[in-house]
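Apart from one protein chain that is not included, each protein chain of the complex appears where it belongs.
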Amino acid sequence: MPTAIASTLILIAFLMTAAFAPSVAPMHPNQGNIRDRLQAPGGEYRLGTDQQGRDLLSRVIFGSRVALLVGATTVLIGLSVGGLLGVVAGYFGGWTDTIIMRTMDLLLAFPYILLVVAIVSILGPSLQNAIIAIGITNVPHFARIVRSVVIGLREREFVMAAGALGASQLRTIARHVMPNAIAPVIIVATLYFGRNVIAEATLSFLGLGVQPPTAAWGSMVAVGREYLRSSPHLSLAPGIALMFFVYALNTLGDALRDVLDPKTQ
Amino acid sequence: MGTYVVKRVLQIIPVLIGITFLAFLVFYFGPGDPVLMILGEHASPELIERERTRLGLDQPMLVQYARFLGNLAQGDLGISYRSREPVTSVIAPALRATVILAIVTMLFTALIGIPTGILAATNRGGVVDQVTMSVTMVGVSAPAFFVGILLLLVFSYQLRWFPASGMRDWNSVVLPALTIALHFGAMLARMTRSAMLEVLGEDYIRTAKSKGLARRVVEYKHALRNAALPVVTLLGLQAGHVLGGAVVAETIFAWPGLGRLLLNGIIWRDAPLVQAGVIIIAFMFSVVTFFVDIVYSWLNPTIRYG
Partner (left out) sequence: MDARTLKRLLIAVATLALLTAASASNTLAVAWHSEPVSLDPHYDTSGSIMPIQRAIHEPLIKLSADMEYIPWLAESWEQIDETTYRFSLRQGVTYHSGNPFNAEAVVAFFDRTFDEADTGRQRGWIPDIIGAQVVDEYTVDIMSAGPHATFLDDMTRIHIHITDAVLANEIGERHGSEPSGTGPYMLDEWRRGEMIRMTANPDYWGGVPAIETLEFYFIPEATTAVGALEVGEIDIVWEVPPHEAARLGALPEIEIHTASTARPMMYHFNHHPDHPLFSDLAVRKAITYAIDNDVIADVILGDMADPLRGFLGSNTWGFFEFDQPFDPERGAEILREAGWELGQVGQYDVWMKDGQRLQFTLTHPNFWPRQAEVAEQVQAQLAAFGALVSINTIDRALHWDILNHIRTGVEGVAAFDMYFLGNGQRTRDGGPNLQDTYASWGITNLVQWNNPEFDEYLSQGLSPGPEEERLAAYREAQRLLHEHAVAAQLYEVNLIQAVRSDVVGFEAHPMEEPFWERLTKQ
């Protein structure tokens, strides 16, 4: 599993960079000198400067914070809301199940990016609202997984046995859902983590993402595309960081699936 | 099969109602007043009131929605607030553009994904496998707008092989389709590979091999047919996604598709347009699923629909 180890190391590196961004970054990410704008890489600014004359390297470094924040919080929203709905749907079954799962289908049938755009245009463009919107689109995926785990559990012997012993079935399921759901949830979470970071970047591309002066990879690529012919580093630096990050996440997710879900190996 | 089709069509109705209600809520509770945007900065308050009444926007929420459903039942999708034309005639050209883009995209996706996946699976663990898996992972990880812009730079500006914008020539579709297909194709390749590996590991393939059939025949005839199920599912999902509007590719290459139209519809609070668009997308989604089911039953005759 050399790729899995490598990607874990890359992710740890990203995590450390984000945690210690102020000491790692050579300059302030939001303060620049406009007269130094659009400088090429090399020289005083190692990766050059952006359209506001800020140090690009420092902004890419600080951008990792937004990426981690977006990825983690969106997945958390999807997992907590979706997980809860999944447990309820799976445990109660019947009408409850039908209503919840049809609503989830509905969210899935709504074109994903249009859904996000619609939510953000109602709430107004900001990082927080982008996170909420992207988180909502994750809900159905987690609900489905957790529900199928719960349904599987309901039919297992130890749950029935617990019921016979008088313990409430729900408590038993609650106790057993966690360990049983953890493998599929982790796999999906790593994949969606990356996908959500890209979604935030796409929102920025459409002009609905993070508000300035916050350094975020997506909005940096989006702004940089205007300068692509004359100063390609504006887009390339954050774009490559973004790809690297998502690549590592996806590779890790794949490796986890191979380990946790032996059927495919 | 006939009853199955009817059932399918009936199944989509509650989804349509739900999805249009969702869209309706978004417009009802969201900020922005379509009337102000229609009338512009110089409209008098009286005129604004009158227009609001004319469009029925002064009615209570549920009355407005019931009216929409009533019209929908009669096949009337309404008039676009912004362009004052029936939404069907606004959507028709965008739908055509989207369908063309979807067909070409899925063709590219299949051409990229399936052979690559098979190649990787048959060389399992080898250099070819490792290289293709790494490359496809890059494809999966790259944001579409990034890929699109790079394609634009290289193949349009530098090499001048393909047009940069619109639907002007027959090859205009290549770059927007490729933007999506590189991502989808990478996903499909990985899916094809793992599906192939799964069936190649199963007993009857080993049996077939031991019976002395040529290795290739075994692989293609048996494995491919069984591995095709998840592959077809993914292709169907992906087709549904492109048909739902490829906003990013459409924006970069000025492709006049459904995604951009609906995005503008949201910006302009053109509720009838967005409602209609969403219905059409949900409908196409069902059509695609339907075709996937048919392919399923053809691939695996044990699946039957009643």
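Letters are used for the chains, namely A and B, taken in the order the chains are written, and counting of residues starts over at 1 for each.
Going forward, contacts are C-beta pairs under 8 Å (C-beta built on N, C-alpha and C of every residue); 3 or more make two chains touch, one makes a residue touch a chain.
What you are looking at is a predicted structure, and each value in this text was computed from that prediction instead of being measured.
Interface note for the absent chain: among B:237, B:267 or B:287, the touching residue is B:267. Residue B:38 is the one among B:22, B:38 or B:69 that touches the chain missing from this view. Of the candidate positions B:6, B:25 or B:47, contact with the hidden chain is made by B:47. Looking at subunit A, the residues touching the absent chain are 30-32, 34-35, 37-38, 51-52, 121, 124-125, 207, 211-213, 223, 225-230.
Where subunit B meets the omitted chain, the residues involved are 31-34, 36-43, 45, 47-48, 50-51, 82-85, 90, 93-94, 96-97, 100, 103-104, 107, 149, 152, 156-157, 160, 163-173, 251-254, 256-257, 260-261, 267-269.
Throughout what follows, only the chains that are shown with their structure count from here on.
Centroids built from CA atoms put subunit B at 22 Å from subunit A. By the touch criterion given at the top, residues 14-15, 18-19, 22-23, 26, 29-32, 134, 137-138, 140-146, 149, 153, 157, 194, 197-198, 241, 244-245, 247-248, 251, 259, 262-263, 266-267, 278, 281-282, 285 of subunit B touch subunit A in their complex. Those residues of subunit A lying in contact with subunit B across their complex are 3, 102-103, 105-106, 109-114, 117-119, 121-122, 124, 194, 198, 201-202, 205-206, 218, 221-222, 225, 228-229, 235, 239, 242-243, 246-247, 249-251, 254, 263-264.
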